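What you see is the complex with one protein chain gone and the rest in place.
Then we have subunit A:
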Amino acid sequence: MTGSILFLLIIILGGISWFFGRVKARRFVTGSAARGAVHSLPNYHGWYVALWAVGPALLFLMIWNIASPALVTDAALASPAAEQLPQDPFARGSILAEARSIASDQQVKAFNPLSQTMVEPYKTAISYYQTLGAIAALLLVFAGGAYSWLRLKPELRARTKIERITMMALLLASLIATITTIGIFASLIFESARFFSMVSPIDFLFGTEWNPKAVAGPRGETGFGAIPLFWGTVFIGAIIAMIVAIPLGLMSAIYLTQYAPLNFRAWMKPILEVLAGVPTVVYGYFAALTVAPALRDFAVSIGISGASSESALAAGVVMGIMIIPFVSSMADDSIAAVPSAMRDGSLAMGATKSETIKKVLIPAALPGVVGGVLLAVSRAIGETMIVVMAAGLAANMTANPFSSVTTVTTQIVQLLTGDQEFDSPKTLAAFALGLVLFIVTLLLNLIALRVVKKYREAYE
């Protein structure tokens, strides 16, 4: 019996026990004289029985799924076929793993003939323990259902019990975000620590040569200096993209909030928002297919040497376009938050609209705008597909926007999409880069949120 069928069966049995619990509870209401003594509605009795039937069984299955592989291996090793296995634990482990994946239909053919002989014992063991687990789970369903069904009586506080369980579910759900954060942090730290045991953190953070393909050997690794990647990331995400996004985004926000007729604003705002909704892979393709060749031709025509078809400028400009709506909506919000008395006062003094905007509104809204820009930067440096497709792979430390540079995210993708063994410093380096990226974007976000929050309080 496969897992999903068993799961479905348990859920169906749960539904049936819900029905029986409800039927019994209804009889309390209609039949018994002590109508006032019934504590909960019949529905809650139904849920009470259903949870008793399904909960323990599912819990058991979860534990069983974790525990049974070890039991299966023990059983397979006890079979006569296991006697010819090599004693070396590594060879033994790989044969067993292969036999296991063939037995569970994940793999078709064995590379090692010995694993083929182990398939049969594995198959018997797996089906034995699967059947055992299924029978035990079904017994638990019936036991739990019967136990709780027998306990149903008018005074039972079914609703309170159900509500307590629901409360636990709510709490658990909200914990997932925290668990995810911890998971991100732990996995990044754990893998980075393995990387830093092979490569010194100083070399990584301050080295200027990035060339992971030319790794020397164990303990003598060089070529992991990440400074060129950091520079490329900052150059594209924080410099070129912002040169495009800040003026365009800010001026768009100013026009939309201060000048535009309502009708125009109602149309333009969603149109700008579409820019943020276009998938980044589309932007990347657009940058690589259309923008980059045009920029290269332009650079060649004005005589710039070293113009590459994968340029920092192409990636940066397209990323800037993507960020425009982000900057403009943050600026929009913070300009709208400036009290209108300040604006009206300035206008009443005889200042023109543009003077009011430049001298009153923007200075007053500045913290919000700065916060928005910081968030935009954090988004730009974490952006992956545009730079993967348009920025190139050469780790250059150049300020020439027409040349190819590489970024942190590009390198993460590069390091992790080859066929590499998982313990090599090359793959682990990706996690170290990820850790740096995570910390930097986290700091930027925290600072930005603090700036925005502080400024909001000043006016309210």
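Basically, a contact is a pair of C-beta atoms (placed from the backbone, for glycine too) under 8 Å apart; a residue touches a chain by one contact, two chains touch by 3 or more; residues count from 1.
One rule holds for everything that comes next: contacts and distances are computed from a predicted model.
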**Q.** Chain left out of the displayed complex - its UniProt protein name, from "Phosphate transport system permease protein PstA", "Putative fumarate reductase subunit", "Formate dehydrogenase subunit gamma" or "CRISPR-associated endonuclease Cas1"
**A.** "Phosphate transport system permease protein PstA"
(Q) Out of A:Leu272, A:Ala299, A:Ala391 or A:Val452, which residue would touch the omitted chain in the full complex? (A) A:Leu272
**Q.** Interface with the unshown chain - residue positions in subunit A
**A.** 106, 159, 162-163, 166-167, 169-171, 173-178, 180-181, 183-184, 187-188, 190-191, 247-252, 254-256, 258-260, 268, 270-272, 274-275, 277-286, 288-290, 321, 324-325, 328, 352-355, 357-358, 375, 378-379, 381-385, 388-389, 409, 412-413, 416-417, 422, 430-431, 434, 437-438, 441-442, 445-446, 449
